[in-house]
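Note that one protein chain is taken out, while the other chains of the complex remain in position.
Chain IDs A, B and C follow the sequence of writing; residue 1 opens each chain.
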Amino acid sequence: MKTASASDVLKINNLVPKVGVLKEILDETPDVKTFRISTPEGERPFTPMPGQLGMYSMPAIGEAMFSVTNYGEDYIDMSIKKYNDGVLTSVLHGLEIGQEVGIRGPYGNGFPIEQFKGKDIVFVAGGIGLAPVRSLILYCMRNREDFGKLTIIYGGRSKEDLCFKDDLFENWPKVPNTEVFVTIDRPQEGWDGHVGFVPDYVKEIAPNAQIAAVCGPPILIKLTLPILSQMGLPDEDIITTLELRMKCGIGKCGRCNIGSCYVCLDGPVFSQAQLNDMPKEY
Amino acid sequence: MSNIQNEMRAVAKELLESGKATVVLGWEKGTMPYDSTPVMIRSAADVDKLIWDEYCLQNLSTYLIDFINSEDKVAIFAKGCDTRAYNRLVHDKRINPENSIVIGVPCSGMKNPKVAAKTPAGAEVPMANACKECRYPNPVACDQKIGSDVTPWCTAKDFSDVEAIEAMDADAKAAFWKEQYSKCIRCYACRNICPACNCTNCIFDQSASGWCSKDVNASENQFYGVTRAFHVAGRCIECGQCEAVCPSDVPIMLMNKKFIKDIDTLFGNYEAGLVTEGTTPLNSYQVADPEEFM
Amino acid sequence: MKTVEKAKLDGFLGQLAQKYSVLVPVDYNGLTQFAPYSQVQEGVSKLYLDGNVTVSPKTVYLPQSEAMYKFRAQGKKLAIEEMPAMDKQQVVFGVRHCDTKAIQCLDKVFLDEKFEDPQYKEKRENTIVFSLACNNPKATCFCESMGVDRAHAEASVADVQVYEFGDTYGFVAVSDKGKACLDAVSGLGEAADKLPDQKPQEVKFDPSELPAKLKGMFEDPIWDEYSFKCLNCGTCTYVCPTCHCFDINNKIRGEVGMKMRTWDSCMFAEYTLMAGGHQPRQGKKERVRNRFLHKLQYFNEKHDMFLCIGCGRCVAKCPVNLDITKFIKQVIG
Partner (left out) sequence: MSNNAVENFEPKILVFACNWCTYAGADLAGTSRLQYPPNVRVLRVPCSCRVNPQFVLRAFQRGIDGVLVAGCHPGDCHYTTGNYYTRRRFLLITRMMDYMGIDSRRFHTRWISGAEGPKFQQVVTEMINEVKAIGPNDKFRDDAKIEVKAVETNE
């Protein structure tokens, strides 16, 4: 018996996941897989905005935040890199189609779409960092007329480590007014594209853009942001993402704060201007 | 007492002014009359903060862990138990004896601040539990000493409280510990203040390992308690700080003393923290140890 | 005002216990906390009304370990079951004014418009709070400075205001829930409304400038000065009535398991440690700074109130007497 209409206002308990089913598992690279998740009824678990996050879990193992890289009529896609000492990601990589998992979301602020509208955009990403940026790229391509020129600069350690190869080499170059630049860290047999690190490549290309979205390993972000500043982009229009240890995903459990911001709630997307105002504790 | 306090200030001043030490760790007066709390002095002008009274219970040796890789030369004031803690930490290679100066202070026993908090001002406050049973009120090792040695008021280890538990029947024992450990809030103050609990990475900080559950119940709490007691078995220097800092008044020393008693009985009398080298009872053995397991 | 003689308090609580689950402040083998009144009736614990309890009544709304949901993971299948609803309304007797203010702080977090916490909300709505005014504050109390009204409990939290006069308790219903609860009890006396004599608090300061002052002090040497003696134990956070950080853990028994919400502390290394080994808050300084700033600046920026209500528990219980009031006074200057 329920004694008050307490939970009637809000029927969803945000901390309790829904059951999701793995519909498809795509191998992106040797250590990155994309998991396509639906509900058991064949519906989309939730509708994320570009850059938003989902909490993906194997309840008996653990739970972690991942960005939702794409979604369709009846699914969401999450691309996950396996870390050798990561308990959860190792288990996730061993899963098969049909496995039921826990899923809750969407969380976080996502990319500020309005701010991107009408502008020439440069997307800079490295490694698995393309996953969140890709959600924004796909959004821009779906609503192509709302945005200016799209320049995508992406790098990986080797050609095998490049995620979303179909998009990079087949789909995206065909989109009107779009340029895709791909680089790998070291020369490799069978690779005739650019070789070098992403920040240097950004400098070399010097894309003419009015706003930038940057995501990748911390060192890439750290080195790329000043280059974008030098290119004349204002701090408000240099957009990047942060990551900290998270548990609840809804700004309650406390640990992911930087100053008075919670990365899970007020982030993960921040502009350079916002970062300048925050304590350097990340 | 005030003579010692004056001497402390003079020694600290001399050390800082001469540059023999860059930091002096002592005690200052805290919020309440029964709070004497650690203070870090870096300038000779601040030495008057230092005090010495009957509530300077807290061991300062453990703070040397923070200075292990420091350029600082650190002087600490140390009572008998604190010098045993210092030896313990040197033994475990968790502090650097090269950059520390130990100034021994003989101690006539500290008062129990927890009792003091509940006692009306002016009334007599008893000695802290561990101090009542102290056999080493004088520093066991130090670089210099202030004050003169006192006569120890205990000569033998007192296990009467352990024996009282041993005399209970199994159900009563289990009920006693369940009751005590259901009070534990798992703040880990006992672990963090303990000079023997000096691991860089404690198993209770690794909840993903499955070893420790963050679930708080009598069983998990007792698992924590017994495990910690086992980890300090043969290394516990009987300072009683664990019990003194416990916000829930769990009788933690009853666990530690049980191990001390059994080690003494089974493997011969052992005094932790008197030396800085050699083995401890649980990382050594004798072929002739008692054999109960044929 | 309704009245009950102190000697007849047991009868009063007994009547409440017939209709509600009643929680009271108790002394359980030396630890003071809130516990079911049945513990007192069975003699396991003693009713404790002499001062505030060590473990604050946040346990009523945010227990140290709380089951969130159960699951069964079998082969490729997964079933998730939510926990059953509360079966009875509960009464919490003797919550001090500072702690009602603390619950108001928790409301800001857990009853946030964007993400409400249904488990917290259920308990909040099904709990009737009897808030007891303190006549004799402790030397560590500083609730008045932190904006607590010592004459009237926080109105959004308290349902019945309780005052202590000599050998009687006076009750004033503050909410409809509280009135209904009082009406259901028989044998209460009547008296004219009045306030008890309350001794003034010793610790006094004006913290209104704090958030602004602290904003520029992130790199101040004061943090080294204050944090050096911290042990990084969790005592302050666990006795704090407003600290609400939690961890989410598993309890697994074969194919079934339970997700537990358990208290966590910003003083612990594991709290911010990331899977790859990155530790954004390395040591004592960073952790003490984060705790103090969260209480005195960050929470203020978000919710326009302090996350410290001046109960003095951390001052009294800190093993090394790391005194937040001393810090506040030094910052105010």
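Simple rule for what comes next: a residue touches a chain if its C-beta (ideal position, glycine included) is under 8 Å from a C-beta of that chain, and two chains touch if they have at least 3 such contacts.
As the structure is a prediction and not an experimental result, all values here were calculated from the model.
Although it is not drawn here, the omitted chain touches the following shown chains in the complete assembly: B, C.
Contact with the chain not shown here comes from a single listed residue; of C:Gly75, C:Gly216 or C:Gly277, that residue is C:Gly75.
Touch with the chain omitted from the figure is made, among B:Ser70, B:Ser108 or B:Asn217, by B:Asn217. Only one of C:Pro118, C:Gly257, C:Pro280 or C:Gly312 touches the absent chain when the whole complex is considered: C:Gly257. Listed here are the chain B residues that touch the chain not shown: 165-166, 170-177, 211, 215, 217, 219-220, 222-223, 226-227, 229-230, 233, 258-259, 262-263, 266-267, 281-283, 285-287, 289-294.
Interface with the hidden chain, as seen from chain C, comprises residues 70-72, 74-79, 81, 251, 253, 256-258.
To be clear about the criterion, only the chains that are shown with their structure count from here on.
A linear topology is adopted by the chain contact network, the touching chains following one after another without closure.
Ranked by how far their CA centres sit from the centre of chain A, the chains are topped by B.
Comparing chain C-alpha centroids with the centroid of the full set of protein C-alpha atoms picks out C as the closest.
Averaging Cα coordinates per chain places chain A and chain C 38 Å apart.
Centroid to centroid, with C-alpha atoms defining each point, chain A and chain B lie 50 Å apart. For this pair, chain B with chain C, the centres built from the Cα atoms lie 31 Å apart. Annotation for chain A: residues 62 touch two or more other chains. The residues of chain C that reach two or more other chains are 247, 264, listed in rising order.
If you check the complex, the residues on chain A that touch chain C are 1-4, 6-7, 9-10, 12-19, 58-60, 62-64, 83, 85-86, 96, 98-102, 243-245, 247-248, 250-255, 257, 259-260, 265, 279, 281-282.
The part of chain C that touches chain B in the complex is made up of residues 28-31, 54-55, 64-65, 139-140, 225, 228-229, 231-235, 237-239, 247, 249, 251, 260, 262-265, 268-270, 284, 315-317, 319-323, 325-326. Chain contact summary for the complex, chain B toward chain C: residues 30-32, 35, 37-40, 58, 63, 66, 117, 179-180, 183, 185-189, 191-193, 205-207, 213-217, 244-245, 247-249.
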